[in-house]
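Heads up, one of the protein chains got dropped from this complex, but the rest are sitting where they should.
And then chain A:
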Amino acid sequence: MNRHVAWAALAATFTASAAFAAETAPMDVKFDDAGGVEASLTGQPGDPSKGAEVASTKSLGNCVSCHVVSALDASFQGNIGPELNGAGDRWSEAQLRGIVIDAKHTFEGTVMPGMYKTGPFIRPGDGYTGKAAPADLPPILNAQQVEDVVAFLMTLKEE
């Protein structure tokens, strides 16, 4: 390999990891006793409008498949979980972050999937293909998407 190219590649890798250094990896998330997560995963503020999109998109958070969120105009919202209207009043930001990252720390045994979790899983798959997951299975949402959803949830106030 050309030395010049090699250096450039190395520098690029370095910059990339430096950019991610501030991000908390799924395995490193610290939950408090109540299942909340105090620290932002990225240190960057979440964007509520992007969070709204994550919540209503099937391939992303797909929250509306189980929750009614009146603020979203997604059709056929499910009712496996409670309505999220007013969630921003009922819960603190830290608690909401914990619920989105892995709700099992807040609600023992809940059916709500962990959105920022990479295992251990039983027979993890590659998305909805039915095939085995790649060794480096990414979490369902990335760190910034989690922050965006939390920011969106914080906008859900009681009438």
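To be clear about the criterion, contacts are C-beta pairs under 8 Å (C-beta built on N, C-alpha and C of every residue); 3 or more make two chains touch, one makes a residue touch a chain; residues count from 1.
Definition applied: contacts and distances are computed from a predicted model.
S.K.: Which one, "SoxAX cytochrome complex subunit A", "DNA polymerase IV", "ATP synthase gamma chain" or "Aspartyl/glutamyl-tRNA(Asn/Gln) amidotransferase subunit B", is the UniProt name for the chain you do not see?
M.R.: "SoxAX cytochrome complex subunit A"
S.K.: From the listed residues A:27, A:80 or A:135, report the one that touches the chain absent from this view.
M.R.: A:80
S.K.: From the list A:36, A:51 or A:114, pick the residue that touches the absent chain.
M.R.: A:114
S.K.: By the contact definition given up top, give the residues of chain A that touch the hidden chain.
M.R.: 62, 64-66, 75-80, 82-83, 86, 89-90, 111, 113-114, 117, 121-133, 137, 140, 158
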